[in-house]
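Missing here is one protein chain; the remaining ones are kept as they sit in the complex.
Moving on to subunit A:
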């Protein structure tokens, strides 16, 4: 059931409600081949093969310390990695777990700074305003980052990544510090933006349900190796956890991550399903 990954063929990722932008390059936006990373004695990545097609939304799942952030950092160009192991074509942008905004620059300037290398001042300002409008924060342009809520700050961070029009957007657990409701809104926002811009996204997460809900392809990283891969063409609206294939994938992914299912309560009567004693005193009130 848990299929070990082979180096993914680049052009096989056409899915139900995604697909590359018509103008996008045909080849993959990123190819990772036999990629190894070692910090001292510890080998964090032990031969990773991964290819990301234009417009593909890939979730990289793993426990803390499995090497998923290391892989992302290599793709983002934040670490020195051999070019033959990690090849990225086109522009990348990163949104981190923390918003990492410059607190001494107003929101608008924070987004403009991502464009510092290109365009004239007016063009940068125009694009930053547009990006902020896209994440629904046009009216917070002049705010200081420290005055934003956690969700707002994370949306500014997303706008800052989007404003450069990346071919590959790298999201490093960007929702994990948000409360549950804000997280749902952020999921919807990311999908909306992705549908509109059609960039490839690599979403690093440790949330299985988030990965299942958002990604075309879920890649499980375990102890420096890809241990499981799952692709789906199901529309995102039809990925309820009750659906057999989603439930099966969820079970497989959890298994690949080493999470064992909870055994049934041995006290429960196997026929009636009742517990031997009423243990919930408020039950009579209902």
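Odds and ends about this structure:
Just so we're on the same page, a residue touches a chain if its C-beta (ideal position, glycine included) is under 8 Å from a C-beta of that chain, and two chains touch if they have at least 3 such contacts; residues count from 1.
In this text, contacts and distances are computed from a predicted model.
The subunit not displayed here is recorded in UniProt as "ABC transporter permease", chosen from "TPR repeat-containing protein YfgC", "Putative oxidoreductase", "Acyl-CoA dehydrogenase" or "ABC transporter permease". From the set A:33, A:78 or A:225, the residue in touch with the chain omitted from the display is A:78, counting the whole complex. Per the touch definition above, the residue from A:45, A:59, A:162 or A:178 contacting the chain not shown is A:178.
Taking the complete complex into account, A:113 is the one of A:113, A:213, A:234 or A:254 that touches the chain left out.
Considering the complete assembly, subunit A touches the hidden chain via residues 76-78, 92-94, 96, 98, 100-106, 113-114, 116-117, 144-152, 160, 164, 178-182, 185, 282, 285-286.
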